[in-house]
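One chain of protein is taken out of this complex; the other chains stay put.
Coming up: subunit A.
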Amino acid sequence: MIEKTRHIPDGKKERKNQPVSHYLEAEYLYFPTTDLRCPAGESCVIDGQYVKVGELIGTRHGGFFDQPIHSTVSGYVVGFEKKVHSSGQTVDCLIVKNDKKYVLHESCVSRTDEEIAALTKEDYIQIIKDSGLSGLGGSGFPTYVKLETKNKIDVIVANGVECEPHLISDYKLILERAHRIIEGLTYAMRAQGAKRGVVAVKKKYPELYEVLENARHSFMDFDIEIKRVGNHYPQGWEIETIKAATGIQVPVGKMPSEYGVCVFNVATLYGFYRAVKRRMPITERFVTISGNGIKTERNFSVRIGTPVRDLIEMCGGYTENDKNKVVICGGPMMGTNLQSDDLIVTKTVTSLIVLDEEPIKTEPCIHCASCVYSCPVDLQPVQIMNAYKERDKDALAVLNVNKCIECGLCSFTCPSKIHLTETMRQAKRFIRK
């Protein structure tokens, strides 16, 4: 219909109330040695070697950065196998056979408050670099690179919005670890020299506000504010979160750091806490298995490296009908379509959604402009589509197709069910040629 679409039925209510199962029984854990950002990688362990929780077992090499890989269980290294990464690629994975003893590595000793107080910006960068922390909101971008910015940061925004439907992993994390998230935020503030910290959570979750507000009172030396922001999609998009949390308008395509803002996902801040205080990398994360293609929907807390097939099995497997299954890693608006369920839980895997395939029949565009009204970047998807059909490069450039964040709202809202978002992607590829 002709209106700005901002709300998407998100199914979070049901999922929120479901308990979280801790799953520690995985027989084998898999650690990708390459991924989308890091085309090369190596392991620093040999077959048969005994490794412990938190031990360095390899490194991924990106263009201008390295990412260490840590084991999340204790056990023996037993070789390599190809598995599916959250980006949909098949990658080499180092296998560790789990002895289920969860022996902690010697390096994982907590830092005292005095030690932490003495840390300099360089120390923080090194600590975060060694912990292999990366943007856990989904970007997977190495966090230490963000810390290295030359710009002066005044305020750090903790993004706890998680606006994609179906996902509740940040929600659960805040509920269970609010205190540590705030502590992580204070480390991030110290690392960046930021005066202010703002935690953004959705208005419709007062319980999150409560726990964060309580946690905040233990850190009265820091200027931290818990901000309740809108419930709509894509409120979790960096630019909208910054706007809602601090009032600062960062133009699309600019770095937030140029405006004195730095955004971290709450899970990333939890990672700060682990790295700085505990000298530990992230070893666990929440994963939701949902969708109408799966027998029972469940939430899990699992070790990084757990094969998703184990979890699917615990959910009772797929529903049995003759429909094809759409397997999605991530949320239903922006997630990646997988052609296999042989997926490994990496740090950025938040959920697996399995849907029965329903054919979507498209109709001709009727110029209703719902897509134009709904686009959060103020693009005109219908005009971009028409320009792309004409293969008109100039028009595509003027219409700013490159600013599209692929949020999916235009496809979602179109009454003719035209797959505009896909057209945006094709148009982007086309003008890059």
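We adopt the following convention: a residue touches a chain if its C-beta (ideal position, glycine included) is under 8 Å from a C-beta of that chain, and two chains touch if they have at least 3 such contacts; residues count from 1.
Here is the rule we go by: contacts and distances are computed from a predicted model.
Novice: Looking only at the UniProt record of the hidden chain, which name from "Linoleoyl-CoA desaturase", "Protein-arginine kinase", "RnfABCDGE type electron transport complex subunit D" or "Methionine biosynthesis protein MetW" is the right one?
Specialist: According to UniProt, the chain not displayed is called "RnfABCDGE type electron transport complex subunit D".
Novice: I'm checking contacts with the chain that's been left out. Which of A:Leu175, A:Ala395 or A:Ile431 qualifies?
Specialist: Answering carefully, the residue with contact to the hidden chain is A:Ala395.
Novice: Which listed residue, A:Gln49, A:Ser87, A:Asn231 or A:Ser416, touches the chain dropped from view?
Specialist: Final answer for the missing-chain contact: A:Ser416.
Novice: Touching residues of subunit A against the unshown chain: what are they?
Specialist: Residues touching the hidden chain, for subunit A, are 1-3, 5, 8, 165, 318, 324-328, 332-340, 353, 355, 357, 360-361, 363-369, 372-373, 375, 378, 380, 382-383, 387, 395, 398-399, 406, 408-409, 411-417, 419, 421-422, 425.
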